[in-house]
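Shown here: the complex without one of its protein chains, the others still in place.
This part shows chain A:
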Amino acid sequence: MMRKLLMFTVLLVPLAGCYDQTEVEQQSYVIAIGLDKTDDEGTFRITFQAANPEVGSTLSSGGSQEEPRETVTLEGNDLIAAKDTANSVMTKQIALDHTKVVVVSEELARSGEFLRIIQAATRTTELRRSVQIIVSKENASDFLKNNQPLLETRPHKYYQYMLTRATQTGIIPESEIHRFFQITEGDADAFLAIYATTEQTEPKETGNEDQYIAGEIPVEGGNPTQFMGSAVFVEGKMIDILSGQETRVANILDDTMDMEALYSTFPDPKDKRYRIATNFSKDRPTDVKIEYHKNQPTKINVTIPFTIEVVGVPSLVDYSKNKENRKLLEAYIPKLAEEQANNLVKKTQEQYKTDIFYWSLYIRKYFTSIDEYEKADWNNKIYPNAEINVDYKLKQLYFGKMIDDSNLGEVRD
């Protein structure tokens, strides 16, 4: 009897593992969180968008008629506390482990209150550091409601693919919460967040492939959501919007951003009516050299090695075999790129008074202690007065797999 009792007691111990038992089925996986401002300071409108894991899986194909996502908006003071309130509508325990994005309305981002609510959220272990910050032009709740992807209906896959691809092309920055905190707490540089909208504004007529910000792109069909450009955060407060092109330049100038090859067009130097289509790739790191002088302006030299593959010459000018034309193009592309970069650098120096390229990293080695470094004051003293020289170095010029274009005149003959 005694032995049986002892055995029973011992067997009870492993049951302790059941304290935290939660079935996958009993959890609601929130993929996107939306944050909006209300009229009350300290109160926010919080939107949770949960994925329905049944949709799109082979197990339930045919059977399930349920929506792929559930979106709930409510008011609250804190993100985590609002989870429980949301349970008055949503059926299951809300888990934030799989959250992919935090959508912030532009209004909230510009008010500077954003830092307050997001900082509280990182205290929990639930929200990951790899969550991306998206600034939406409209209210975040509207953004999440209007976003109706047609192919990737499951929201977790949608955000994952959408953001990965758009980041690769450089039209939006990488804006992980981790990076946001490192830069904002570092208090030297500005942070770029993804800019997106579901509201089409007056389409911009004259734009080339990346000179838009979200909402201006004249697209027909597809999901109304557009991801393009970036929101500039200085000290946790949004101050400006950059176009897709400027974002690309910022991504190229910032060596801590991963960016793959991107397609871009340049005006044809021989025939201004057409634009040359190219594949721009930066396969070597951007080289940033800073010469720091205490009482003189600091010199910043940035070298960007890149390769260009010409993929289309609509003007049919022979750039591949004609040596003179090739030389012209080789000189022309870096010049144009430098012009774009210099414009952006100038804008950051004059308008933002701080850089968006995380260049403060390169000046740190001149200081031995944090005190000295902070006294030197990157964003008030050093950067706005620095002499910055951006140098694009064309390493190689390719012409695709065709040697020459067929002469349109001869074809029409």
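Here, a contact is a pair of C-beta atoms (placed from the backbone, for glycine too) under 8 Å apart; a residue touches a chain by one contact, two chains touch by 3 or more; residues count from 1.
Criterion: contacts and distances are computed from a predicted model.
Chain not shown in the complex: UniProt lists it as "Spore germination protein (Amino acid permease)", one of "Spore germination protein (Amino acid permease)", "FeoB small GTPase domain-containing protein", "ABC transporter ATP-binding protein" or "Methylmalonyl-CoA epimerase". Of the candidate positions A:E66, A:E372 or A:E387, contact with the hidden chain is made by A:E372. Screening A:T9, A:T125 or A:N295 for touch with the missing chain picks out A:T125. Per the touch definition above, the residue from A:E185, A:E260 or A:E339 contacting the chain not shown is A:E185.
Hidden from this view is one chain, which touches chain A at 13, 16, 19-20, 97-98, 125, 128-130, 160, 164, 178, 181-183, 185-187, 256, 358, 361-362, 364-365, 367-373.
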